[in-house]
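One protein chain omitted, others in place.
And now, subunit A:
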Amino acid sequence: MYALIALGSLALVFGLILGYAAVKYRVESSPIVEQVDAILPQTQCGQCGYPGCRPYAEAIANGDEINKCPPGGDATVKKLADLMGVDAKPLAGGEEAEPIKTVAYIREDECIGCTKCIQACPVDAIVGATRQMHTVIDDECTGCDLCVEPCPVDCIDMLPVEQTKQTWKWQINAIAVTQID
């Protein structure tokens, strides 16, 4: 009898402690959509068929394929595969595994100032006004291509991002590190 009471009260006390701890020290685990969204490259290019990276993240969370992101390349597919616990597969549509990063460039003397590209840009990286020349803030450009099609005079080029000393990578065997006799 005493044993039952003792055990019961212990159980009650521990239950209360645990219950309190669960409320007090709740760990905010970010939902799967957030995690997927964090992996996606945020170009907002819509090449996956969704109107942005977040909608695609939601779709992936709901079981869509993970290989629809050409700007992310194979690296993104791999990360998504790890996160979602599915097999990594090559990019859909035979896209390149390692895409070259580009930024939009407006040939400014050909621009007629129609503002169509400004409306198309998902990250507000184009500045300009009606009948004024437009230009791209290349630091903000995600290289999504969305401004190229609306341009009525085809004055937007997608140029590969220029290499700087900061982005330059060593070539294996470029320097002399070897035995000296």
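Following the convention adopted for this analysis, a residue touches a chain if its C-beta (ideal position, glycine included) is under 8 Å from a C-beta of that chain, and two chains touch if they have at least 3 such contacts; residues count from 1.
Note that in this section contacts and distances are computed from a predicted model.
The listed choices are "Putative tricarboxylic transport membrane protein", "Ubiquinone biosynthesis protein UbiV", "Ion-translocating oxidoreductase complex subunit C" or "ABC transporter substrate-binding protein"; the UniProt protein name belonging to the chain that is not shown reads "Ion-translocating oxidoreductase complex subunit C". Residue-wise, the contact with the chain that is not shown comes from A:Pro41, picked out of A:Pro41, A:Pro70, A:Pro99 or A:Gly128.
From the options A:Gln47, A:Asn67 or A:Thr142, the residue with contact to the unseen chain in the full assembly is A:Thr142. Although one chain is hidden here, its contacts on subunit A can still be listed: residues 37, 40-44, 52-54, 109-110, 112, 114, 122-125, 140, 142, 152-155, 163-181.
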